[in-house]
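For this depiction, one protein chain was excluded, whereas all remaining protein chains were kept in their positions.
Going in written order, the chains are labelled A, B and C, and every chain counts its residues from 1.
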Amino acid sequence: MIKVGIVGGTGYTGVELLRLLATHPEVELAAITSRKEDGMPVADMFPSLRGRVDLAFSSPDKARLTECDVVFFATPHGVAMAQAPELLAAGVKVIDLAADFRLQDTASFEKWYKQPHTCPDLLKEAAYGLVELNRDAIRKARIVGNPGCYPTTMQLGFAPLLKAGVIDASHLIADCKSGVSGAGRKAEVATLFSEASDNFKAYGVSGHRHSPETLERLSLLTGDKVGLIFTPHLTPMIRGMHSTLYARLTTDIDNAGLQALFEQAYADEPFVDVMPFGSHPETRSTRASNMLRIALHRPADGDTVVVLVVQDNLVKGASGQAVQCMNLMFGLEETAGLRHVPVLP
Amino acid sequence: MIKVGIVGGTGYTGVELLRLLATHPEVELAAITSRKEDGMPVADMFPSLRGRVDLAFSSPDKARLTECDVVFFATPHGVAMAQAPELLAAGVKVIDLAADFRLQDTASFEKWYKQPHTCPDLLKEAAYGLVELNRDAIRKARIVGNPGCYPTTMQLGFAPLLKAGVIDASHLIADCKSGVSGAGRKAEVATLFSEASDNFKAYGVSGHRHSPETLERLSLLTGDKVGLIFTPHLTPMIRGMHSTLYARLTTDIDNAGLQALFEQAYADEPFVDVMPFGSHPETRSTRASNMLRIALHRPADGDTVVVLVVQDNLVKGASGQAVQCMNLMFGLEETAGLRHVPVLP
Amino acid sequence: MIKVGIVGGTGYTGVELLRLLATHPEVELAAITSRKEDGMPVADMFPSLRGRVDLAFSSPDKARLTECDVVFFATPHGVAMAQAPELLAAGVKVIDLAADFRLQDTASFEKWYKQPHTCPDLLKEAAYGLVELNRDAIRKARIVGNPGCYPTTMQLGFAPLLKAGVIDASHLIADCKSGVSGAGRKAEVATLFSEASDNFKAYGVSGHRHSPETLERLSLLTGDKVGLIFTPHLTPMIRGMHSTLYARLTTDIDNAGLQALFEQAYADEPFVDVMPFGSHPETRSTRASNMLRIALHRPADGDTVVVLVVQDNLVKGASGQAVQCMNLMFGLEETAGLRHVPVLP
Partner (left out) sequence: MIKVGIVGGTGYTGVELLRLLATHPEVELAAITSRKEDGMPVADMFPSLRGRVDLAFSSPDKARLTECDVVFFATPHGVAMAQAPELLAAGVKVIDLAADFRLQDTASFEKWYKQPHTCPDLLKEAAYGLVELNRDAIRKARIVGNPGCYPTTMQLGFAPLLKAGVIDASHLIADCKSGVSGAGRKAEVATLFSEASDNFKAYGVSGHRHSPETLERLSLLTGDKVGLIFTPHLTPMIRGMHSTLYARLTTDIDNAGLQALFEQAYADEPFVDVMPFGSHPETRSTRASNMLRIALHRPADGDTVVVLVVQDNLVKGASGQAVQCMNLMFGLEETAGLRHVPVLP
C-alpha cells in the first residue's frame, strides 16, 4: 500500500482527492493537513465522507509527511515549492495541483503568479503531469506539476492538429466554459449561489494564467510560433468544463483524415474518448469520472475545424489526473482507483 | 458471475442500474430490453456509458431473459406482473422497481394504480425490498417489490419511534422534497428545465400513491392505527430527497433516549447513518451513493420530535436499494458494488 | 415626489429596493449609504441598474438623510435603532427591514439577536409592517418594523384559521423552504454556488429567530396559547419561498367553509391571491412581484388542513412589503410602484 499525504484538504480538489483515494485499492490515506482545522475530523467538514475517511486534519508540523510515499498539494500557489525540497530529500514524491511546477519559464511564473519561484532547480526536474502527452517523463518523475483544468482540454484538443501540422498555429482560439467549482471553495461574493446561478459571464478575457501554461506546452508540439486567444467563462453548474476550440486548416485534409488524426493519437488512452465526427459531447457524460471526450466539426465544410472537448474539471481537470500521475509514478495500473462510471443524470 | 437482465432501461432508474452494475464485481450484464430502441447501443443513448457498457437494447422477444439469473424491471407499473410468472417458472429471480409488488392490499393497488392486479398469488409471495426492515424475507425471496423513494425515507425515519411506541402514530406528518429525476425521463412540460428550475412547488398534496404503501408498512410496525399526512414537493435539483418528519411524543423520553433508539436500530446497517442529535444532513452528502442519513431534533424541547432523512432518490431510493436486495438474494456481500463515496461537491 | 434614503444598499434587499423605487412614480431616490463603498456609483456594483439609477454610495455622514422624507434600513440588525431617533426627530419616517422594530418583547429580542434594545420607547410606537393584518397602524406610523420573510407567509397562512377559531392553535407546524437569496449577499462558504446548488437541507431546526416574531403576532389573533414548530429549509433557487402549513381542525367545517374563510379575509387585498381549493401554487408564479398566493388542501378529508403559501422572499417577503408600507404611510395608492407582473419562465 502506498502511504499518501495531502496538504490542504479543505478545498474542492482536496475533497475530490479524498473521494478518489478512499476507494483506491493500493492507497492508504496517512495524513491530511490544515493549519486552521487542526484536530477536526475530515468527515465533520465533509459529511459525504462519514464512515469512509477516518482521518482528522492535523497541523503541518504534526503530520509527519516525510513518512509518506507521496504527498499531494491541494493548496494555493506557492505552498508546494516551499515544502517540496524537504519532502524530496526524505524520499517522498510530490504532486502539486497548483501552478508551482507547471511553467518552465520562471519569468512567466513570476509575472502571472506575483511571487518569485523559490526552487528553479526542482522546476527543471519536474514533469508536467498531462499523462497523454508526457507519460514517460511522469513515470520517472519524483515531482509532478499537475496541469490546470483549462490547459488540459486545450492541449488534448489541439495536440493532434498541431503535431500533424495541418492548422495555422499562430491564430488558435479557445472559448472555454467552466463549472463554478473551478473557482474553489473560498467564500467570495462572485461565486455565491445567488450571484452565479441563472447567470453566464466571461472573465479574464484580456489575460488569464492558463494562457502562458498552454502556450508553453503547445509550442513544444510544433515548430511554428503558437498564438492563442483564450476566453474563459463561468457557467452555472457545479462540475464540468466545455472547451470549444477553433483553428484554421492550412492543408487539404478531409473530415475522415481529421478524425483519423484524433483516433490514432488517442487509440490506447483509457481516459480520452474520441467520439464520432459531428458529435456534441455533454459535460455530464464525464461527471465525477476521469474521462475526457472529444468531437470534431467542420462547419459548412470550410477551412475551420471546431474541436469540442469536455471533462469534469475536478477529476480529469485536477484530482483524477493527479491520481493518474501517481499511478504511473508508482508503477500501478494507470486506471487504478479511477474506474468510476460517470454519474448521469 | 450473476447474469443480469434489465427490462426497460431507458429511464433514470434503468441508467442508474447500469451505472451500478457496470462496476459490480459479481455481475455480468446479459440483456437490456426496449421495444422502441431495439438494436441501439445503450451507450448511444447514454454517452456516459461509452466504453463501459457494450450492450445494445433488444426487443423483449429477442432478449432471452429466461437465461438470466435475475431480471430487474425498471418499467412503468404493470409490466413486471405481466412477465414475472414466466420468469419465475424458468427459475429467474425478479426485482421490480415499480409498484406491482409493493402493496399487499390489491384493492388499494387497483385504486391507486388504476389497473387490476394480475397475479395476487405472486404478490403474497413477494418480499418488500426495504432491506433494513425486512432483510430476512428478502434473503429468501424469489421476487421483490422494491420500495418507493419517499416510502424508504418515511419508514426508516419513523420506524424506531413506532417500534418503541413513543409517538402518537395516528398523526404523523411527512413533509418531503424530491429532486426532479424522481419524475422520470418522460418528456413532459412540467419537468422541463425552464419550468422546474428556480421554482419550488408541492404536488399531490390531497393524495399520493406513496401514502398507502407507507401506511401499509408502518402499520406492521405498531399495534396502533397509523395516520399519515404526506406532502411531496418538487425541488430544483437533479438527485436527492429530503424528508422532514414530525411526530408527537406520548411518553417521557429525553433526547439521549430518542437518539439511542435510532443508533441501536441502525447500529449494524452499512447504508444508514445516524448523525449526531441536532445535525442538519444535506442531500448532497448522499449524492450518487447508497447511503441514507438521519438526524433528530426536538424544537424548544417540546413534545414534537422532528426527524430529518436524506438520500439519493435514484440510489437508496431506487436502483441502489434494488442492487442491495439482489446481493442478499444471491448470498453476496450486502455492500458489493455499492461502496461509492458520495460525490461532493 | 417623496425623497427616499436607503441605509445599507449593498445587500439583496437593498438592490431590490433600488429596482422597485427606480420606477416608482412618486419617488425620488435621494441618497444611499455605504461606509465601505463611499463614492462608488451604485450601477458599478449592480450593472443591472446602469442607466436607471445615477446615485453613488456615500458614507453616512455625508448622506444628509435628515433631508429625506423616509429612510429605509436594509442593514444588519441593530443599525436602525441606533439611527432612528435622530431621523424621527428631524421629521423623517423610518422603515426598518431588519428586526429592530419587529418584536415588542425586548427580552425576546435580546435573547435572539444578542444585543440590548437601545430604544424601547420607539419600539412601542413602531407599527409592525404586515399590511394585510395591520393596515391602519401602518398608515399612521412614523416608524415601521418590516416583517421577516418566513413570518409573512406563516401569518397570512394561519391568520384566517386562527381568527375563526377553527384549529388547534397549540400545535401549528410550518415547514418552510426559502431560496438562497434569503441568506443575503455576504461571502460565506455555505451559500456558495458549489455548496448550495443541487442540494437541499434544513437549518435552524431546533430554533430560529423568526419563531418568536411569528408567535408574538399570531398570539394577537387568538385567545388560545399558540404553539409553533417552524422548520426552515434552503432550496436551490435564487428567489422564492414556499411554506407548507399544517393545523388540526377542532370544529366541524367543510372545505367550502375553509375556503370561504380565506376568500373573505383577503377579498380586497391587491397582493394576496387565494387560489382555488386544492391548487398547488409555484414560487415562480410570484417571481419578482409583490404577490403572495395561498391554496388550501385537506388530505383524505381528514382533520388536518394544509395551507400552501408562496411569495418572492425579496419582494413581498422584504423590499416590496416595505414599499407597500411606505405607500400607506404617505397616503399613496397602495400598489404604486408595485404592479410588476411576475417573471415566468
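Methods note: a residue touches a chain if its C-beta (ideal position, glycine included) is under 8 Å from a C-beta of that chain, and two chains touch if they have at least 3 such contacts.
Because the structure is predicted, anything quoted here is derived from the model rather than measured.
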item	value
Where the missing chain makes contact, among the chains that are shown	A, B, C
Touch criterion as defined above, residue of A:G5, A:P281 or A:G317 at the omitted chain	A:P281
Per the touch definition above, residue among C:G9, C:G157, C:P212 or C:P281 touching the missing chain	C:P281
Contact with the hidden chain (one of A:T235, A:Q259, A:N290 or A:Q324)	A:T235
Candidates B:Y12, B:Y128 or B:Y150 - the one touching the absent chain	B:Y12
Residue in contact with the excluded chain [from B:E188, B:D301 or B:E333]	B:E188
Interface residues of chain B (partner: the chain not displayed)	12, 179-181, 183, 185-189, 191-198, 236, 238
Contacts of chain C with the absent chain, listed as residue ranges	12, 15, 18-19, 22-23, 46-52, 181, 185, 197-198, 238-239, 273, 275, 281-282, 284-289, 291, 293, 314, 339-345
Contacts of chain A with the absent chain, listed as residue ranges	171, 173, 175, 177, 179, 194-195, 197-203, 205-207, 227, 229-231, 233, 235-240, 242, 244, 246, 248, 278, 280-284, 287, 297-300, 302, 304, 306, 308, 310, 345
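The definition used in the following text is that only the chains that are shown with their structure count from here on.
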item	value
Chain occupying the middle, per Cα centroid	B
Separation of chain B from chain C, taking each centre as the mean of its C-alpha atoms, in whole Å	39
Chain centre separation (chain A, chain B; CA means) in Å	36
Shared-contact residues (touching 2 or more other chains) in chain B	197-198, 238-239, 281-282, 284, 287, 345
